[in-house]
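Only one protein chain is missing; all other protein chains are in place.
Lettered A and B in written order, each chain numbered from 1.
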Amino acid sequence: MQSKIFLGTVLFIILFVATGVVLLNEGILPEQQTTPANPGTGRMQIEQRAILGGSKEQGALLFLGNCSTCHGRNGEGVPGKGPTLHPDLFTKHFPQIKSTLGGFGGTVKDFIRLTVAAGRPIESAWAIEQGGFPQRMPTWGKAYGGPLTDQQVEDIVNFIMGWQADAGAAQVVEFDAAGSDITKELPAGDAARGEQLFAQQVKQAGGSNAACKACHSLVPGEILTGPSLAGVATRAGTRVAGETAEQYIRHSIQQPNAFIVPDDPKFRQPNGKSAMPEGLGNLMSDQDLADLIAYLLTLK
Amino acid sequence: MTPEPFATWRRMIKEHGLIKTVFLRVDDTVTRITTGLNINDIRSVLRGDPPGKPNPRVKPHTESAIFHIWPSFYHEAVTKFYPTFRLGMLSTLLFFVEIMTGLFLMIYYTPAPGVAYDNMLKILSNVPMGQFIRDIHRLAAEFMVVAVWLHMGRTFLTGSYKKPRQFTWATGVILLIITIGLSYTGYLLPWDQLAYWAVTIGASMADAAPPPEVGKAVALLLKGGPDLGAAGLLRFYLLHVFALPLVAILFIFVHYYKVVRHGHSLPPEMEPIGEDTARKVSQDKRVPFLPDVLTNELVWFGILMVALVVPVALNIYNAPLEHAANPSSTPLHTVAPWYFLFIQGWLKLGDKTFWGVIFPTILIGLLLLWPYIDYNPSRRYGDRRIALAAMFGVIGILVISSYMGTPGFAVTTAPQIEIGYEFMPGEKVGPIRAIPFDQMKEGTWSTLDLASIPDDAPELRRVMEELAAAVSPQSVPPVQTINGQEVRYTNMYGELTINIAQTANGEPTLKELILGIHWDEQPTDPTNGRPGYFVYTYVSVDSTYSSGGE
Partner (left out) sequence: MADSGMQFRNVSRREFLNYVWAGSLAIFMAASGGAMLAFAMPRFKEGEFGGMYTVGTVAEKLPAPDSTPVNYPDLKFWLVNIGPQEAAKGGGIEGLAAMYKVCVHLGCLYAWVDSTVRFECPCHGSKYQADGTYIEGPAPRDLDRFRVVITDGQGTLVTETVVTNASPGYGAPIPAPTDGSLVIKVDTGTKIEMGKRHYYQGGQPT
């Protein structure tokens, strides 16, 4: 009998110790709290960070599946389709919004959440400045008629906010852009490298991927936003009188508004400009341009 | 004659002095609370002295509400570990633990689809002892299902269901069903993918009950609508926290009353065949509840609490939580909770109406009526070979059916999808995400070139070796017949591409991991237009997958 009493006592002491250990690790002690200097060390603080991390992971997957076609695989933006989501956008653009739009009352995160959930039904002045995005940002949040739940929208917002952590680390790459001068002499083009540029296996001199395939399919007859490039080498010489295939292709890349293919009304924006963005030449070097032209000339 | 003057404080102090008055008052209060034991009686209980005559320790049992539930003495033979293994007491204690932990969880939980999952995240990350209480609630629930099954098995084994205890057995079967119902309704409440789809399947089984109108009506009552949504969650919540516990308490009351009324059944070998002598306990065989049996029960309570608290405190047991419920997407290999695997196994055999509704109903009916069917008056093991063989037969069937219910059995899809699921499941962690963050080295690693994996990434190497084994010809037969056609999986190899997706202050915070499975006749993956089969995932620096988190 006495051994039972002793055993009972030992058991309850074990319970006390176990519960006490858990309690001390939870994160209610002052030294475990999260401060600007130190992330919290208690179990609750670790769990909070893990939950936010998990939200970013889910957001990254959703971004890959829903957003990357217009905003780029790494959020760098696709000219003519979707702006960059890296800090530059928000550090430059957001203060404008807070002041010009009658004072948007929220934070950058609120603004991102608003845009993801409700979309952008009307083109903003800034977007027009950038050369226009003919396809509007669609509505994603269920509350506004889109397909994603509130949790999913929040995940994407958390993921995009993850890019803002390196704000200020602006990457400036010095290079000679091809620009919009169609008379400049170009070096000899390497069709193999041009193919790699098109497939986004190598980047342009400016550091971004060539955005061609976002709008131009290689499948004959398939129209994404622009005409299919299958057989472009055969067609190109016939489009504009006096331009060879090579000149036509170069002209299209550097000055898209010079000639808009009439086959489909999609290729022209409501404001009369081409759906193909201007300024593509500013992202690539002369060599990039020559390589791309050489590659496109192989597509008969 | 005038009645005695009322004993007020003034009068008592005048008569006895202050200290004695205080003692007498306290003693009186203690006697009222314990309905009959004053301080000296309690002390003699604690000292193990023999009780005086008349025995004051009987009074709490006869006159109070709480102690009335327990008998004032037990037959010595049923106070040992055999024959009861303390399973009935274990079941009741676990029910009590569930109520207490459940009440605390209710403070932070709201049963609405958008909110419920957020509440779970809050309980796990912003409530002190939140994860602890939740884990104990979940662990005790699983223990309770085990305990009630074992208790039923023990009762069958010792033939304690025979006359006059047939009705006790029937209430016990009802309690088994209520326990499973409690477990099932509670399963839905976190509103994650695991919960949502497991319950969708179960509710569809209610749909299958014949006749069709009744089945559809029952399914609608449970789900609150054609799909499982806000109405269903609320109904399951009400069932779980109110209706089923209420019914359980009523049945526990009846069940326990019947046990005490007939006296706890004695070990079979002690009784003459066909007789029940449990009520007639001679004086020398009586073990009083106070203090002996109560001490035993408190020790067992301590053991149970340690068995619950220590695994949770040491992080050996963690209640799972998958991603938030997504009604538009069913994850691969949705499994029932382990105690329902046997039903899931039956469902793979064929028609859901028969295997999901009719067959289990027949079994439950047999179970309920067994004591009335069993005409063998003997409880001794040697005389009941058929009954015992039947019991072990049923146990065997349940085990085999449970194995059949596991995902691996008979539900495999194409090999690359299975491998992708094994290494990078959508919901669980899987081996690849469990690699420590700093060992996820940037680059493309192939099973064809394991030597190129750097030495400071041993976990990465280990996982790639596992992947190599999984795509080897021994695991994936190079030639298979699917859908009537021959499919070739020759020269299969796996690749893991790791990119840095986001950084902060120059340090990577989010890494992208792409599992690619390639073979000679690989198709083009529709998601990225490249040849092969790809699964994508991301891992954050803050995630705790490598230390067992989720």
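The rule is simple: contacts are C-beta pairs under 8 Å (C-beta built on N, C-alpha and C of every residue); 3 or more make two chains touch, one makes a residue touch a chain.
Quick caveat: nothing in here was measured; it's all calculated off a predicted structure.
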Inset, instruction - Just list which of the chains on display the missing one touches. - result: B
Inset, instruction - Using the definition of touch stated at the top, determine which of B:V78, B:L121 or B:I201 touches the missing chain. - result: B:I201
Inset, instruction - Using the definition of touch stated at the top, determine which of B:I99, B:A217, B:I273 or B:I395 touches the missing chain. - result: B:A217
Inset, instruction - Among B:M106, B:I273, B:L450 or B:I482, single out the residue that touches the unshown chain. - result: B:I482
Legend entry - Residue of B:S329, B:T444, B:S475 or B:S547 touching the missing chain in the full complex: B:S329
Inset, instruction - With the full complex in mind, choose from B:T413, B:S452 or B:S547 the residue touching the hidden chain. - result: B:T413
Legend entry - Chain not shown, touching residues in subunit B: 197, 200-201, 203-205, 207, 217, 220-221, 223-227, 231, 328-334, 344, 347-352, 356, 410-414, 416-417, 482-484, 487, 523, 526, 533
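The rule is short, and it goes like this: only the chains that are shown with their structure count from here on.
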Legend entry - Computed distance of Cα centres, subunit B from subunit A, in Å: 45
Inset, instruction - Please name which positions on subunit B make contact with subunit A in the complex. - result: 48, 114, 117-118, 121, 124-132, 292, 295-296, 298-299, 302-303, 305-306, 309-310, 312-313, 323-324, 326, 328, 501-506, 509-510, 512, 527, 536-544, 549
Legend entry - Parts of subunit A lying in touch with subunit B, wherever the complex brings them together: 1, 4-5, 7-8, 11-12, 14-15, 18-19, 21-23, 26-28, 43-44, 46-54, 56-58, 60-61, 64-65, 74, 147, 149-151, 159, 162-163, 165-166
